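Shown here: the complex without one of its protein chains, the others still in place.
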Amino acid sequence: MKLSYSKIPLREIFGETLVELGAAHPRLLVLDADLNTSSRTVLFKQRYPDRFVQCGIAEANLFGLAAGLAAQGFTVFPSTFAAFATRKALDQVYVNIAYPQLDVKIAGSYCGMTATECGPSHNCAEDLAVMRSLPHVKVCDPGDNHELRAMMHAMMVTPGPVYFRVAKVNAPELFGADHKFEFGRGHLLREGRDVALVGTGFMTAIALGAAELLDREGISAAVAHLPSIKPIDEQLIGKLARETGALLTIENHRIHGGLGGAVAEVTARDYPVHVEAMGLGDTVFEAAPLQDLLRHYELTPCAMAARARALVQRKRRASAA
Amino acid sequence: MKLSYSKIPLREIFGETLVELGAAHPRLLVLDADLNTSSRTVLFKQRYPDRFVQCGIAEANLFGLAAGLAAQGFTVFPSTFAAFATRKALDQVYVNIAYPQLDVKIAGSYCGMTATECGPSHNCAEDLAVMRSLPHVKVCDPGDNHELRAMMHAMMVTPGPVYFRVAKVNAPELFGADHKFEFGRGHLLREGRDVALVGTGFMTAIALGAAELLDREGISAAVAHLPSIKPIDEQLIGKLARETGALLTIENHRIHGGLGGAVAEVTARDYPVHVEAMGLGDTVFEAAPLQDLLRHYELTPCAMAARARALVQRKRRASAA
Amino acid sequence: MPCLKHPDPALLRAFTDCAFHTRRLCLELITQAGWGHLGGSFSAAELLACLYGGILTIDPRAPGDPLRDRFILSKAHASPALYATLALRGFFPIERLFTYCRLDGLDGHTQRGQCPGIEYSGGSLGTGLSYAAGTALALRLEENFGSRVVCLLGDGECNEGQIWEAAMSAAHHRLDNLIAVIDYNKVMAKGKTSDLMSVAPLRDKFAAFGWTVLACDGHDLAEICLAFHRAKYLEMNGRPVVIIAHTVKGRGLPAAEFNYHWHTHAPTPAQAEGFLADLNRTYGRAEKFSRALVAPTDGGLEAVITADLAL
Partner (left out) sequence: MPCLKHPDPALLRAFTDCAFHTRRLCLELITQAGWGHLGGSFSAAELLACLYGGILTIDPRAPGDPLRDRFILSKAHASPALYATLALRGFFPIERLFTYCRLDGLDGHTQRGQCPGIEYSGGSLGTGLSYAAGTALALRLEENFGSRVVCLLGDGECNEGQIWEAAMSAAHHRLDNLIAVIDYNKVMAKGKTSDLMSVAPLRDKFAAFGWTVLACDGHDLAEICLAFHRAKYLEMNGRPVVIIAHTVKGRGLPAAEFNYHWHTHAPTPAQAEGFLADLNRTYGRAEKFSRALVAPTDGGLEAVITADLAL
């Protein structure tokens, strides 16, 4: 398997797709909190200055304004870093947006560890857990450029609040331009019998790499990609559980309450099998380049292959016993 | 089993224990956000006015002040409703308190559905999930008056941030005055073979009631109480999984990422068995008296017994197959 | 659209009636529910009576009309007063009020769309002015220059930083179709605002944030009308307007005036009868409750568990 990597970063696709949607939907608004050249909402601003609202460095108000605008029938994309979308305005997202189920699409930029050198205050390894705990909010983390674009088109025809991540990364190309995104639907990227590697966001690429390494030693690993964390693809998780009996998840997020937690909640309820989670632990972020963070936190194909190998052995011991 | 219920509500114990701790610890401070007669920090205010700081209706500032005070060596108890402690100041709790691991003990009053008539804005069914996703923060939900008191004494000798719940309820008496609380330690309240009912906070009383009902029809249900959700008692969960093969959790919280999620993360990793979660679903709260809410959301001994009965049947079918 | 500059005495009498019955109904609702915010509901009674009596352009039979004025109750704990005023103005049947704090009923704090006339999901203080500013921005984007957005805030609520974020952004975006009203009753939940977290001088604060500041006696109907007359018609100069309405928390009940105990306590049926007598005395009337009031009982956890085990 040879992955190729896009030359265009995800955030650029985010900006371009906003422009695309803006053309088709005259009632689409974009709100910014002094980050538009970073988040790339600047592309929308340049094209549709009248539908771009600068809210300054005031995230609580950003989401309050978004709610008021959505209540009058606009589809609103308030945009800031994932850290601030999650932590600075949770109450406003919850009481003013999630409960009344207003049509607000929240983009969390620089999610997970992709704020890199910014360190703990800007990196955000809890947004999936936090947003998943709110009622009525759909939560997703796209795997590549095509999927982000498809996801944004899908949310335009799906009323109600959505939280989606825009990692600062050049994503591996997992899908083609014809890729379809559906809320609640995952994708089986590779068949396998011994273990299933389950990823979300760009981390799925690491799972694909690990599967490759495992294949070289004769371990057959399935690889699934779950861009939609809430709702989550329970059918696919069930199929993987039944067919492999051991799941290993990987996410650009803390291992508490995110993808690993959501998958474990499903398997524990319906298909009890081993599920292990890879991601950030109960630790503060280092501030460093992405390659160093991925290695430091052991989120690499080699590390994942090693965890999978051990998991397969435990599974076999368990079924032997 | 005949449960007796305290005539003194949990929040009263919270206030009294603050006074008790205040006497022993001259560097203990209590901060309020215009709720002291509701949260009962008013008892501390009356006794130690110089160590009580009124912060007004400004929760972000409440936790920022707490951080600054703790940084100078005080042990600070900022207090507000769980909803506002969780949603209004997550960023301040995270960046200014959790990361530097300051000695701040956060009391979340009126947690879960115990804000009753207040409705969605004040009830809070996500605090466990949200706080559990933060690094270095211990998270707990006491089951009765003795446990709350023991918990507060324990946190005074355990440096670092803690989030604990103070439900607005008259709790059932689960423990004696000599009850010991340890972070990461749960309690087996009742032995059983067929299924394990696992509760946190006052909901454990519902599990005890359900076990009683199940016993009448010959189903042997173990009951465990997990007041410490992070860290969680992995040994006890393992023992229950091995001995009963089916767990049913119940919490005064949404079923996403709280007690049910934390338990499923452990079993899925180490002891794959069926785990089902009872609590609030992906819905908005009604505003009504507690008894009506418990029945409306099917969080009663009868409802739990029914879920447990079905779970035992599924387990048996599964092992038969 | 009545004249607000020189309001017709008949109109003012109608406002007086509305304010009185709003208070009376608040007593009924809060007593029956055993829960609710009495003090902050009473301090807003005249403001709401005037707003829905003619200041707001809004038709009870078409509460969704895009050309209506929008009203946002940021201090959403005063919901009993808003529910009562809406019912009295015909937005929905009076009977519906008595679902307050019951399952499938009216929430303790307003929920958008739960009943006709409710625009905003609130209860978390500090969030309403942003929502109102967003609404005002939406009206401008839609080139609806006729509608106004009116947002009612508490004085303690102005402790919340989000109020000042919203104030800053409303001035920055020149939202002169936005009118904030402060129910300046000098008391918050647990004491005097000046003792707990002073917001004074409110006039200077809003002025420094770029707003036009007006003031009135929030219980004087003519003054209220005049203030809104200026706010709606004279001050279209690119600046949002705030009306500082000086009020009395618990106004109308000697026992509750300026008394934070009645910020959030529910009277017993007996106390409620006494309070109605006080109201009748204060306003020179002889009104009765619409029904015999009963206090609710919440057996809570114990009732639920005991009932099931008794099966």
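Just so it is clear, A, B and C label the chains in written order, and each chain counts residues from 1 on its own.
Everything below uses one rule, namely that a contact is a pair of C-beta atoms (placed from the backbone, for glycine too) under 8 Å apart; a residue touches a chain by one contact, two chains touch by 3 or more.
Keep in mind the model is a prediction, meaning the values are calculated, not measured.
> In the intact complex, which of the presented chains make contact with the chain not displayed?
Even though it is not drawn, that chain still touches A, B, C.
> Based on the whole complex, identify which of A:31, A:213 or A:266 touches the chain you can't see.
A:213
> Looking beyond the chains shown, say which of C:198, C:268 or C:297 touches the absent one.
C:198
> Which of these touches the unseen chain: A:43, A:58 or A:198?
In the full complex, the listed residue that touches the missing chain is A:58.
> For subunit A, enumerate the residues touching the unshown chain of the complex.
Residues of subunit A in touch with the missing chain: 3, 5, 32, 34-38, 42, 54-58, 60-61, 83-84, 87-88, 116-122, 169-172, 202, 205-206, 209, 212-213, 284, 286-292, 294-296, 300-302.
> Hey, which subunit C residues sit against the chain that's not shown?
Against the left-out chain, subunit C lists 159-165, 168-169, 171-172, 197-199, 201, 204-205, 207-210.
> By the contact definition given up top, give the residues of subunit B that touch the hidden chain.
29, 50-51, 53, 55-56, 58, 60-61, 63-74, 91-92, 95-96, 99-100
Following the convention adopted for this analysis, only the chains that are shown with their structure count from here on.
> Just to be sure I understand the contacts, which chains border both subunit B and subunit A?
Common neighbours, subunit A/subunit B: C.
> Based on CA centres, what chain would you say lies at the far end from subunit A?
Farthest from subunit A by mean C-alpha position: C.
> Taking each chain's centre as the mean of its C-alpha atoms, which one lies nearest the mean of all protein C-alpha atoms here?
B
> As a quick test, compute the distance in whole Å between the mean CA positions of subunit B and subunit C.
A distance of 35 Å separates the two centres.
> Roughly how far is subunit A from subunit C, centre to centre by C-alpha average, rounded to an integer in Å?
41
> Residues of subunit B that contact two or more other chains, please.
Residue numbers touching two or more other chains: 83-84, 87-88, 120-121, 284.
> Could you check subunit C for residues that touch two or more other chains and list them?
111, 121-124, 126, 161
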